[in-house]
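One structure, pasted below without further comment.
With one protein chain held back, the other chains of the complex are shown just where they sit.
Right after this comes subunit A.
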Amino acid sequence: MPDAPEDDYVDHPIRSYVRTGGRARPTHRLTPATLLIGHTSPRATSVGRQEREVLSQCRGVISMAEMAAHLGQPVSVLAVIASDMIDAGLIGVRPDSDTAAGPSRETLQKVLHALNHL
């Protein structure tokens, strides 16, 4: 796959934050490498279209970046929606995924060992 035409600027046709009710900041730290996990038995609750879209992509363990790519939304917009859904108990988050402090020494050693044996 050749390098993407990354410097092709495209004006965005819609204001992304219309989707989030104008809010730009999620209440959880949700980064592209944060892992979300769908509950196997989602709570029976009425949710909106945004939430249904997220739930449809969250039937296992998946990163924010992957979900954003599948939904065609910026990670920053998904973060606002997903954050509310975590608060509502609709989806879960892996607390050790992409922490602000970075990986522990022990984790890095596991990563190195695995890379050396790929």
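In this text, a residue touches a chain if its C-beta (ideal position, glycine included) is under 8 Å from a C-beta of that chain, and two chains touch if they have at least 3 such contacts; residues count from 1.
The working rule: contacts and distances are computed from a predicted model.
A single chain of the complex does not appear, and UniProt lists its protein name as "Signal recognition particle receptor subunit beta", one of "Carbon monoxide dehydrogenase", "ABC transporter ATP-binding protein", "Iron complex transport system permease protein" or "Signal recognition particle receptor subunit beta". Touching the missing chain, out of A:47, A:65 or A:86, is residue A:65.
Even with one chain removed from view, subunit A keeps its contact list with that chain: residues 1-4, 6-7, 9-12, 16, 31-35, 37, 59-63, 65-66, 68-70, 73-76, 94, 96-103, 105, 107-112, 114-116, 118.
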